[in-house]
Structures are given as C-alpha cells and as structure tokens.
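With one protein chain withheld, the remaining protein chains of the complex are depicted in position.
Our next item is chain A:
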Amino acid sequence: MFKLYLKSAFRNLWNRKFYSFLNILGLAVGLATSIMLLMWVQNEWSFDKFHEQAENIYRINSHFKTETEENVWGTAPGPVKVYARDIPEIKKLVRINFASGVTISDKASERKFYNNKVAMADENFFDVFSFPFLYGNKEEAMADPYSVVLTRKTAEKIFKSDLEEIVGKQLISNGETFNIKGIIQDIPKNSTLQFDAVIPMSYYAAMFKAGGGNGQWKTIDTDVGNYTFSSFVELSNNASVSNAANKMSSKLKNAIGDNGDFNIFFSLQPLKDIHLISADGNSSSATQVNIIMLVVIMLLAIASINYINISTAQAIKRAKEVSVRKIIGANKHQLFLQFLLETTLLFAFAIILAMALIYLLMPVYNFIADNELAFSIFDSSVWKITGISFFATLIASSIYPALLLSSFKPIESLRGRIKSGVKSGTLRKGLVVLQFSMAIILLIATLFMSQQMEYMKNRDLGYSKENVVMVPLNSEARKHLDALKNTLNNNDAIENTAVTSVTDFSDIDGSTGDLDWPGKPKNSSIIITQVYAEKDFIPTMKIELLEGHNFFGTPADSSSFILNETAVRQMGLQKPYVGQEISFHSKKGKIIGVAKDFNFKHLREKVSPLILFSFWNIKNQLIVRTKAGQEDKAIAALASAFEKYPGEEPFSYSFIDDQFDTRYKADEQSETLFEVFAGIAIFISCLGLFGLSTYTAQTRKKEIGVRKVLGANVATIVSLLSKDFLKLVLIAIIIASPVAWWCMKEWLQGFAYRINLDWTFFLIAGFIAILIALFTVSFQAIKAAISNPAKSLRTE
C-alpha cells in the first residue's frame, strides 16, 4: 500500500510540474533562509554555555546609584577576591584584567608580534572556566608570576615549530621574560571571554605594588578605587544568588565607609546572559535575537501558506480522483495518509534543495552578517535545526489540505459540486492577506531601518569627523611633541594637530563621579566623561563654544575646565557659567568655557555630561586634520615624521570616519540582513500569488473565452483577473501598516537620536507591494487574455 502511495505521489508531483516547482522553490528558499537564521540564533544562544560550570558562574556587576541615575559596570574592584573567602555561597572567585594591544616577542628569535590581547587572571582561572589544555596542565600553569599560557592559534603564530616543543620556551613582553607553561585549545567563537594569552594575576599584583599602588591603597586586594577587574564567581549548587551579592556589597560598604554621593553595591549576572544582556540591563541584543526568531516564523509561515494555497486550489482538480478512490473503497484515514505522504515527498525535495542552497549561500551569508557559521552535515545541531524547521513547516502545511481533500463527499465532488468555501477560496484569500501582511511589515521595517542608518551616518555630530586621522603616540613621540607638531603643522596637506586622551571618537570612554561644585546637593552626583585636551583640541575637532573661551596653552590651563551643555544643565548651574568654581579629582579650578553638545557615543545614547581638562597628561593620541583631498600626502608626512620617534609598535593610523563605520557595522549588517529577508519574504509570497493567479486564469478559461467572443478586450480581461488579487494586497496593507507602525515605534525607541515615523514610508511600502503583486498577477492575466477564445471554448 505504502509503495503505491509513494508511486502515485511521485506521479502526481510530476504531472503537476509547474505547481510542484513553485511549491518546492518557495519552500526551499523559505527553509534555507530560516535554517541559516536559526543557526545564527542558536549560535547567539549558545554563548558561554560550553563551560562545565556555566550554570553556576556569575559575573559581578558594580552599581553606582544616585537619586536620579544609576550606572552599572560589568567590572569590580580587586578586593572582591578577599571578600569572597568568607562567603559560603561562593565556591571560587576569579578576577581577570584584560590588556589589549600587547606586543609579545619570541625570546630566541626576537621576532615581534603586535596587538595581542592578554588576560591577567587569578590562579584558579582554569578551574572556573573550561578551556582545555593541549599541552601542559592547569595545576602548574599559573603557579609562578612569570608564566604564560597561549592559545593554540597564538602559539602557532609565534612559533613555526611543533606545538609540543613550544612548552618550556620563553617570551618577552613589557621587558619581562615569561615561561610558556601550557597551550590551550583555541577559544570557541561563542565565548564572551576572548584572549590570546593568559598570565597569572600575581604578576599584575606585583607590578601594581612596585608602582606604588593607587593612592592610599598599596595592593590590588585593598584597592577599592579601581573597578578594572572582570570578576566571576562560581556559586555552590542551589546557593542563593541575591544572598551572595548582598554579602559582597556589605563587605564593600565596610571597606569604603559612607560614600555620600553614591550608593555602590554589587549584583550577580548569570554568565550565560552576558553576551546578550549588558551589565546595565540593556537587552537590545537579546531583542534582536527575538526579532530574528519572529522573522524565521514569518518566513516559514509564508512558505507554508504557499503550499496550503496552491494545494487547496488544486484540490478542485483532484476532487474526481478523491471521489473515485472513495467509491472503490478508500476510507478517510487512508486518503489522509496518502495526501500526507505526498506532502512529505514534496517537502523532502524542498529540503534537499534547501540544503544545497544553504551550502552555496553560507559564504555569502557569512560575508553579509560578518559571521563564521559553518554548515556541516556532521554537526548534530544542524540536523536538529533542520529537523525542527522541516517538521514544523510540514505539519503546518499538510494537515489542512489533507483533511480537506480526504473529506470530499464522493458523489458531489464527482459531479463537480464542491463546498463553496473551497471553490471561492475564502481561506486562501485570508491566507494571501496574512502572507502579504507579513511581507509588507518586513518591507516597512526595512525602509525605516535604512532611513535610520542614513540619518545616523549623516547626522551633524557637533564636530567635523571628516578628514581626521588619529595616530597612537609612543613614549618617544610623547617626549618630542612640540617638535613633532611643528613639523606637521608646517606641511601643506595638514590643517591642524592636537593631542588628546581620546582613542575612539565614536565611543569616548572613561568617566568619573569625582566632581564637586558649590551648591552640589547632598547624596547626588553626576557621572561625567573626562577628556584630556590641549588648546588645539577644540579648533582641530571644530567643536563649537557657546560661552567663554578655549584653553590658552599656558600654565593657567591646569586650573581651567570646559564643560558641555549637558554637564552644566545636570549640575544645575546658573548662567553665566564662565568663572564658576568647580573641583575635579580634587583639583580646584574655574569653568572657562561651555561647549555645544557633541555626540561621543553611539547615537542610541543621549549626550551625557563631558569635561575637557588639561592638568593631567593623558596623551594617548595625536589627532591630525588634513586638507580635503590631501589625505595621502598628509599620511606620508605623518609616517616620515614618526620615523624619528620609533616605538615598540610600528607606525599606524586610523580615520575617525572609519571608527564610526566600525561602530555602526552591526546596525548596518542587521539592516542588510533585513533587506535580504524582506526580499525573500516578498519573493516567496509572489511565488504563491503567481501559482494562484495561474490557477485562476486556468479555471476561468471558459469564462474568458465567452467574454472575448462577446467583445471584451485584453485590458478589461487583465483588470478582471488582477483586481481580485490587488484587493487582497490592499487589505494586507491596511492590516500591516498599524502593526508595522507599532513595531517601528518600539524599535526607534532604542535610539536617542532618531527619524520620525513618517507616513510616506507606509505609502511607499504599499506602493511597492501593489506594484510587485500587479506584475506577478498580470503575467498570467495577460497570457489568458491574449489566448485564442476558440481554443479555450473547444476544450470545455
């Protein structure tokens, strides 16, 4: 029986080649896209779960709370290690201090390798986290301060020899010699902790002590002034998370005493959440994953609807077959099974095609998404995802058509009398509306996303970011800054140069609460971003001063401060601001100017308070404004000027423009992906519409013939056949618009600086949808309209 079912299923698919092709193509594209997206979702959800103790590991977050605001950092001060010893809930605590841009050289060959990320971690690092050793062992690896553990990739990069020979060799970094004690497997891509090498915290602790500590605090275990350690605890099974956090917080309070301005406390965030939820609770990454899940469901629904529509439309043609089968003895159950098998067969073809598509498109997808998902048929998770998508879609698509077909009353369908609902296709119409609504929602979302991206790229940031090059300063160059700047300023291609602490203008880091002013309310403070700037900084960046003047470049600058508008507003100062006294890091001075607000964070965030100071040298970077069109000349001049001051690292530079591009890369990628998915959703919907319009044109052949004989022209027939479908698309637009409006309103909330919900986008999306639908439908309508009426009448 099964064999015969399979045979007739095959022949059925073959006899209806056109519809089978539409169905298989639509399903394959839908499945391929969904499977790729689900692989991405699964990858996002899998972060940090590979650690054996993942369920019990938490990150310590530090909260700084005033009456009006709260700042949360994903780091903690050094003494948490000491606090944890007396807290029974905490089994282990590990602190990590990351250093990036580290230069490492092989002691034997003296070859240098730049830009390594080194984790300085407590000795129990490899007990808490599961990073398996290839060579060496975790018991000995961290015992001595001058030990280093390399990842396989780093080891292979530095030494060209066999891995097993590497353990025992020596590296030089920061002028010290380190012994290689182990090589670990490469860090999985789905790990939040990423590094090239690990050295023991004892090394950092010794360095800290030798450097005189931090003010009154002489060891890292007592320094409560620096929140630099990414700290993780492993709790014992079933321990109360909040109890552990509270105990840690009260120990911190004992250590710092009453800090009038802030309430500082700790919270514990599960390790497996930190990839998608930031320390301050911002879950926009998690939301993005959920949105993609929703898109997957929509795509699969759209593909299923195609199948349901085409197969129920075909049901009328198959009614005769069903009747005959019933009359000669088939029961409903047997017919249901037969149709289910037929659907499964079609789906099997679709999934094979989908796999081929994924295999071909994965590199393209990885390129767009800047991802490295591998599609391997040996990966069990690939099979899991494929299986789930396959069966979910199969069940959603097959049950209704199979039930419908198997429930035909034999005698009525044999005579061509079929339930009016099936023939007029009320359900099909509803599904087309649903399908197009989803496609239009995606289309509208795409339009808004691309506009928001454009807006962010072109927004006036409050300074000019074009033609500005940043060069990191090494210690030699720092010693000869005046000479260096003179040489450069005399170059025709260079407009201006300045020295600053800022390393990335798209995200200026470094903030403090150490700001005081007369009339500052008790129990309140503001967190202010601090930027070291000399007198050339404001003119080079073309920042506008609203009040007062710039630094003078004289010793008086050390007691002068420039604040931004938001800072003076939040501090509650009264005009005129210039001349008012403030104290910053206990240094007393006066406000000499107020700068117009400029954006120094992602445009998702509002401008926050900022202070420009110059009393404390943090000369990280040289910023160089070049003349437009003369960037190459300016860079050549920079390179030759820096040749005189060689440092550890070779000369390098970056454009501020590029920093912005990097910052917005993720947004741009999700926009591109959305464009692709909206396109695919519309494509699949159109395949279905094409199938349905073909079917309608075929079933109305006789009617069209009669109309033509009676004198109808091509235009009237095309409009007759198209208008029913266009009506459906119009209804879809009406349904989709408010839903899309709501979604976009929510999405735009995530941006402090955003475009308006412009109704013209809805019009444009609607117009595009109608145009595409019209194109799809009119193809068959025109074909039907120009066909020879004599032929169509004769076949009836």
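Everything below uses one rule, namely that a contact is a pair of C-beta atoms (placed from the backbone, for glycine too) under 8 Å apart; a residue touches a chain by one contact, two chains touch by 3 or more; residues count from 1.
We adopt the following convention: contacts and distances are computed from a predicted model.
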Omitted chain (choose from "Peptidase M42 family protein", "AMP-dependent synthetase", "phosphoenolpyruvate--glycerone phosphotransferase" or "ABC transporter ATP-binding protein") - UniProt protein name
"ABC transporter ATP-binding protein"
For the full complex, which residue in A:Thr66, A:Gln334 or A:Asn474 touches the chain that was left out?
A:Gln334
Contact residue for the chain not shown (choose from A:Arg95, A:Arg325 or A:Arg428):
A:Arg325
Considering the entire assembly, which residues of chain A contact the chain that has been omitted?
1, 4, 7-8, 11-12, 15, 320-321, 323-331, 334, 410-411, 414
